[in-house]
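The other protein chains are all here in position, but one chain of the complex has been omitted.
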Amino acid sequence: MELTLPTIALLTPLFGAILIALTGRRPDLREGVTLLTAVGLFLIIASMWGPVAGGERPSAHLVELMGPGLTLALEVEPLGLIYALVASFLWIFNSVYSIGYMRTLYGARSEGQTRYYICFAAAIFAALGIAFSANLLTLFLFYEVLTFSTYPLVTHARNEAAFRSGRIYLGILVSTSTLFLLTATIWTWVLTGTLDFTEGGILAGKASAGTMVALTCLFFFGTGKTALMPFHLWLPNAMVAPTPVSALLHAVAVVKAGVFTVLKIAVAILGLETMRQTGAGDVVAWFAAFTIIVASLLAMSQDNLKARLAYSTIGQLSYIVLAAAIATKSSITGGAMHIAMHAFGKITLFFCAGAIYATAHKTKISELGGIGRRMPITMLCFLVGALSTIGLPPFGGAWSKWFLVQGTIEAHDIAFLVVLLVSSLLNIAYLLPIPLVAFFGREPQAAADGEEHPPAEHGEAPLLCRIPIIVTAIGCLLLFFWPRFLHDLAALAAN
Amino acid sequence: MSFADHLPLLVLLVPLLGGVLSVFTGGGRVPWLWACSVTLLTFLGALELFSIVTTAGTRTYALGDWPAPWGIELVVDTLSAIVITLVSGIATVVTFFARRNVEKDIPADRLNFFYSLWLLAITGLLGITATGDAFNLYVLLEISSLTIYALVAMGKETDRRALPAAINYLVMGSIGASFLLIGVGYLYMATGTLNMADLHETLTLMREAEGGFNRTVLTSFAFITVGLGLKMALFPLHTWMPNAYTYAPAAVSALLAATATKVGIYMAFRFTFTVFGSDFGFLQPPNSTVLMACACGAVLFGSYVAIRQRSLARLLAYSSVAQIGYIVLGLSVLQTDAVTGSILHIVNHALMKGGLFLVVGVVAWRLGSSDLSALGGLGRRMPLTSAAFVVGGLGLIGVPGTAGFVSKWYLLSGLLSSGHWPLAVTVLIGSVLAGIYVWRVVEIIYFRPPDPRHAEVSEGPVTMLLPVWILIGLSLWFGVHSAGPVALAGEAARTLLGQGG
Partner (left out) sequence: MELLGTYNYWVYVVIMMIGFYAVIARHNLVKKVIGLGIFQTGIFLLYISMGVVRGGSAPVRGPGTPPDTLFANPLPHVLILTAIVVSLSTMAVALAIIVNIQRRYGTIEADEIHRMDREEAEAPAPSPVSAGAEEVAG
């Protein structure tokens, strides 16, 4: 095992997890360790930005898993760095938020919180493994680690609903990855004798057009974490988890691991050129387009705030899947940028949803009338997150959508362009009403029976919840004005 | 001759004498200590033998100095060395584990006899792996089988159903062994020799001279295949196994699951490749289709029935039916990677299933039952045992990072590169089904409320947890550091398939 920067970055959260386990009996220390690990991790990863943007590829050989060609190895390249930066940066604020949220709702010493922080660190470890993997085998290994390490988080509540959802969560993610992703991986190995991520792909000239189409379908559907329909149901179900889990994992780390995987496979295994020549992505692209529209429509019909956000995530993820399937330079650039842009927007939205639940114990959109007057900062940030997710300037989401649209135009695919535009309208339709109702709606009065909705006396969300919300909302704004560093990395990844 | 030259024999002689002498060890803990030292000594010998074989190549030993093919010859090549080390190593761990379970299941005045049978069973299993003589193999097979029937029947103290399970096993096992005997007889009729290497040579000459095999050889092959199918519990000849594993004393189930079935598969490898040879006409379609169909049936049926079980031991037994299917599948396609995968899976599955059955042993010792309904809330009261089950279970599913993944990888890449798509799909579906039956238990352990009958249960003692985690830990170790095992298994596979080496 080589102890270079990628290895150190990878081991940091694992080390943190061990420390968290050891300090489990003292909540303040435990959470201090979590925060320290998160900050340290971000600094380590950020230190790789300069070299990577300059063309270096820090790498490390971990262990020879099964012999020549089948090793665990790390290599940091722009796309992975974007994903790792986003995940590790947001982990810091998500940890702050977790402390506020969990203590407000359950108290510092409630059962299972040590497990919660350990699993969180383990999930970040797995996410980094995915981001930095140098070959498909490493990626597959960490992909599965991520699934299993997040299972205890999804089932945190340990009640009937939690474990039913956990069953769907594991069922879909494990069976898609076993049935399709593993098959595609081994098939690639049999065809090419290598699994290393290589610029331009490794399948050029090794697979017929039909094989390429089949492989693309297996890879894209096998990555169940992209929540591509019809394998999307695990995501709404995962919403039984505590909100910080939904925020970081089911808006950022886990789902982005899925779309990162498909982008990476498109760029470095299938090869953009080969994909375009063989039309390998066509089938998947249509599935993605279908998912974008249907998920948006379904989002509109959800009254539960987290469920609506979950369906919105499904739609947004499919933008990136679509981008990967179209396989043009602009679309890949847009997809890579969307990983970051959507992460900031959606985590803000989830933070707000959690803050509302922790403070006012409300989960339904129909109950939110007038809440903006009690929690103005929270709802203002919600508006920012919503606008960024929709893709309106002056928020970060505008840039990634710009490149995505440009990508569909480059591919001369007007149908997909229409899909993107229609879905933007749908985004407006299901996201904007929420802050509007919150600010201008009427606060629900006590119902006739006098018991149903007693208007709770509450003010803003707890401070530890508010800070992360503000930070991520400002992040959305800053990413619009300084998208340069992100765009440069994304463009590097697409070339 | 130096000491090292006698190792192939010593590995058999130590447990054989140990088994006989065990009768005189009296009572208390002495028989157990005796068995522990004997298995440990055997294991050390096996390790030494293993290192000699992997560096210096195949070892042969002429018993009583009668030269082969007249005398009986012991032949230890790479595959035998792997299996001998595996069997003796697991036997050591399981023997160390067994004390508490055995004290609970077996009357105190019969402990010496129990361990005597135990060591003789191990002798038989090791002998099968070491011998190079077809008839000698039959005799050693019967030594191990007869002792195992008796060991299974000893479960009667806790559950009388062990008795019908044992007699059922005995009848089926004896028929299997008799079929093997008939097959060997026909082989002798056709060739006039019983030495495996000599058999192979003679058979090859015969085929070249006659342009094919005569009916005697074909009949022999058929009898041997069916007989071994019975012995290794290949679907649909597996019916004796679930009951035997469920009702045998917990320690015996662990030993059986980890070693006996594996040795059965080893015999199949030996006869198919060493005696008949991989270029033997029958393993081509359409004949190989029968074997493939049985293996696929095993994977699907075993996994499906495992999902519906109410007892943990039984669930694991059906899971073994499925896993044997994987191994036979790799054998049936005659492709290097697939055979490598099969050999790896013999080792990996032995480690995982051995560990899991030891978990059953801990649970049975603590709770007095391995019914799934009794396992509720176990995750909190026996965290280490439960964690061991989860890790072992992940191995059965074949999650990357566990040993199960490595063997499945090779099996699948072998199946795909030889174009056997339906078989690959079967393997994948089998993994998903494994996920269901493993996770069903995990949910019970971690999510179901504790059974009030077992509210006071605490974690098992260290002397039981240590062996469990040795096996489970090894299965994890081989999941990450598998380059060595893969290279070794690959070499064994190439030797079997006659591709150099």
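Going by the order they are written in, the chains are A and B; count residues from 1 in each one.
Quick note on the criterion: a residue touches a chain if its C-beta (ideal position, glycine included) is under 8 Å from a C-beta of that chain, and two chains touch if they have at least 3 such contacts.
Worth saying up front: this structure is predicted, and the values here are computed from it rather than measured.
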{"item": "Among shown chains, those touching the left-out chain", "value": "B"}
{"item": "Touching the absent chain when the full complex is considered, from B:37, B:202 or B:239", "value": "B:239"}
{"item": "Candidate in contact with the missing chain, chosen from B:106, B:170 or B:468", "value": "B:170"}
{"item": "Contact with the hidden chain (one of B:10, B:146 or B:294)", "value": "B:146"}
{"item": "Touching residues (missing chain, whole complex) on subunit B", "value": "135, 138-139, 142, 146, 149-150, 153, 156, 160-161, 163-164, 166-167, 170-171, 174-175, 177-178, 181-182, 185, 188-189, 194, 239, 242-243, 305, 308-310, 314, 373"}
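Just so we're on the same page, only the chains that are shown with their structure count from here on.
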{"item": "Whole-Å gap separating subunit A and subunit B, where each centre is the average of the chain's CA atoms", "value": "44"}
{"item": "Interface residues, subunit A side, partner subunit B - complex", "value": "63-67, 70, 72, 137, 140-141, 144-145, 148, 155, 158, 163, 167, 170-171, 174-175, 178-179, 182-183, 186-187, 189-190"}
{"item": "Touching residues (chain side subunit B, partner subunit A) in the complex", "value": "394, 397-401, 406, 409-410, 412-413, 416-417, 424, 428-429, 431-432, 435, 439, 443, 446-447, 480-483, 486-487, 490"}
